[in-house]
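All protein chains but one are shown in place.
This part shows subunit A:
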């Protein structure tokens, strides 16, 4: 930390150059400069100090595992090499890089200070600022017809939380990225990672992509963020598996138990209840409590989110060419209000989701590939215009919603529908009481197709994943289960005797997006 502090002071003293420049050649378009930046930042020290060891240094956008290519250059801290690369590239040290971010936490601000110090040490000046207002537009505005950058920043610090690994790279497709100029070789690699649903074939394509990007560094991968599941000593999963709790998987919640209270009632306390309305499940399918325990999907998945079998579907299949997908619903499914859950509900949900703005990227990609759909009894048939490698992944996360309650919704105002004040679902727990912004009380759904759940009542409070009240609530016994990515929260929770922490590796990569498009002449 002393080294970081000293470098921060040195960088701050050196920050005397002007922001203005009459003409500007974007030197970030030179991959040697991007590589120099990667070499200049000591991520090992940052992870050990700022992140207290609760992150994993990244050498690629793809997380560690079977899809990771061997022998990638990790760009381990090497300031001499960074200086040499900058000299070779003719780096103009009067330039000041504009680095942006969109997180409001202290850790991000600290990371910016550290980056400024490290880059200053090799002769790169930077300022940093938090994006406000239309953040999406400022991050993703595409270049103009003249191929001049549509975005103002040079480097953006951000995250990619991928449901499917393709999400890491599909955004680089020529004409799609606000910061990485199109490349025919990269387009060919994108086609390869999307060409097959066979993991063995996909693996090779992904590894080639990683090697390609390892040199290009359109994004400089910084670290893999971990997810930390916390549970109180009162609760027991009874063999239920752990996994990526930001999404949905077969965690066996119907078998969970919790120590009974004085009245012999099993009550489990959790968080992520709504403050003003229940978030719909088609953007973040597994973050909020109602989406997790109140809604079922056609399929289920394991902790790594690999689809493993049917949930609402009794049976499912895909044709050899991947263009026809069928789901056969279980008999006698009902919504929490007693209305039958039918194939028509599923069909309507897909059709509506296609029109709702800003749904999950993987869902969107699957739905765009659906050419036509039909229903016959309990069987839903999807005819795809092209193979979608993630079609089963989508349907292990996409929750159908009740047409009879939402049929009149305007997709542009989907989240504003009154349904989201007290939604009706299909999962193992149904809503018994909503005290908006105080708590939501869930009770087991007696007609659940997977059998009635053990825990008598789940009470959810509105403190969320990044809420400082997580620690207070856990300390006062009002939190039995939840998950967080906050390093500070984890340290506090670990110190409590009655809480246990289960770390989970998730595909969540923090990186620096390098704007390599030519910039406007002056700024």
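Convention: contacts are C-beta pairs under 8 Å (C-beta built on N, C-alpha and C of every residue); 3 or more make two chains touch, one makes a residue touch a chain; residues count from 1.
Going forward, contacts and distances are computed from a predicted model.
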| item | value |
| --- | --- |
| Chain not present in the shown complex, as UniProt names it (candidates "Formate hydrogenlyase", "Sulfite reductase (NADPH) hemoprotein beta-component", "3-methyl-2-oxobutanoate dehydrogenase (2-methylpropanoyl-transferring)" or "Glutathione transport system permease protein GsiC") | "Glutathione transport system permease protein GsiC" |
| Residue of A:359, A:406 or A:499 in touch with the missing chain, whole complex considered | A:359 |
| Sole residue of A:89, A:283 or A:501 that reaches the chain not shown, by the stated touch rule | A:283 |
| Candidate in contact with the missing chain, chosen from A:137, A:260 or A:503 | A:137 |
| Among A:106, A:148, A:215 or A:437, residue touching the chain not depicted | A:437 |
| Contacts of subunit A with the absent chain, listed as residue ranges | 102, 132-137, 139-140, 158, 160-161, 171, 178, 275-277, 283, 357-361, 364, 410, 412-413, 415-418, 420-421, 433, 435-439, 441, 457, 459, 461-463, 469, 472-473, 475-476, 478 |
